[in-house]
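The complex is shown incomplete by one protein chain, all other protein chains being positioned as in the whole.
And then subunit A:
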Amino acid sequence: MYSAAAAEIAAEIGLAKGKANLEVFASTMEEMAASDRNVVAVVSDSRGSGKLAPFGKAYPDQLVEVGIAEQNLVGVSAGLASAGKKVFAVSPSCFLTARSLEQIKNDVAYSDNPVTLVGISSGVSYGALGTTHHSLHDFAALRAINNLIVVCPADNYEAEQSVRAAAALEKPVFIRFGKAPLYSLGKESEQAFEFGKARLIREGNDLAFIATGEAVIHALLAAEKLKRDEGLEARVLSVHSLKPFDSEAVLSAARECKAIVTVEEHMVNGGLGEACAATILEAGISACAFRRVGIPDEYTVTGSQADIFRHYGISMEGLAETAKALLSKAQ
C-alpha cells in the first residue's frame, strides 16, 4: 500500500500500525453484544468477509443469516429495528448500496428504522476483482437520501467510535469499512468523536488536504513530505462524516489556506470533493485553489487497492505533486 519512502516517513513521525477497520468493527460488535442482547448482526452470506464468524459463534442468537439476498437483508433489518433491535446490516458495500438502495431509502431512512448499514470491503478494497465489486458510488447515492448519516472512518479509532455512536444513536446510519490494515492517525484523546465534526489530523495554513476514509493516511504522509521537500505546512482533515457535513471545518480551511485538495476512495462525482466545493462556493469564497482527487469517471484500471490508489494519485507522492502543482498555479 505504501512506497518505501512513505513507510519511512510514517516511521519517522511515529505512526502506529493498526488493524483493518473491519476487524475493529467485528471486535466492537462482540464487546457490545456481550452486554446488550439487542445488538444483532444481519448478514447475507457475509459473516466471513465481515469478520463476524467469531461473533456468530459467541452469540448465535444475535446473528441473522439471510443468504445471498441483499434486498431482504435490508428489509429484514428494518423490521428487526422497528421491534427494538440494534441492528447492524453487514454486506459488501458494492451490493448493499446498489442492489438494496431502494430498501435503504424506503425501509430504513424514510421509515426511520434505526438500522446501521455496514458496507464492508468498500471503495476499491476488492481491487482486482473488478468494478462489480467496487463501491465508488455509495457516497453519492447515500448523500442524496434524507435521514441517513453517512460515515467513512479513516483509522481504528474512528471505526470503533462510529460503531459505538451508531449503536447509541437510534437513527439510520451507513458506515463504510475497508479491509486493509491502517496506521493509527493519533490524537484520539484530544478531540471527542462526533458525527458531523471533522477530525483535525494535522495543522497547517499553506494548503489543506480534506480527505476521508482510507485516503486520509496518504494525505497525512503527503503533508509530511511537503514539509520536508518544500517547507510547506499542510492541514489535514479527516472528514469521517459525509453527512452531516462539517461545513465550518471546510470553510475555515478555505479561508485560512491557499489551496484545498480533497481526497477520497470514491468516484469524483457526488462525493466529498463536490460537497466541499459546494460549501466553499456557497460561502462566496473564490480565492482558494481547489482540486478533487478520487477515482475519475472512466473504466477503472485493474489492480489491487494499492495499484488503483497509486494509478489515480491517491498516494503520498501523487498527492504531494497535485498539491504543488495546484499551489504554483494559485500563486
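The rule is short, and it goes like this: contacts are C-beta pairs under 8 Å (C-beta built on N, C-alpha and C of every residue); 3 or more make two chains touch, one makes a residue touch a chain; residues count from 1.
By definition in this document, contacts and distances are computed from a predicted model.
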Name of the absent chain as recorded in UniProt (options "Spermidine/putrescine transport system permease protein", "BolA family transcriptional regulator", "NADH-quinone oxidoreductase subunit H" or "Transketolase"): "Transketolase"
From A:G75, A:G123 or A:G178, residue that would touch the chain that is not displayed: A:G75
Interface with the undisplayed chain - residues on subunit A: 40, 61, 64, 66-67, 69, 71-72, 74-85, 102-103, 106-107, 110-113
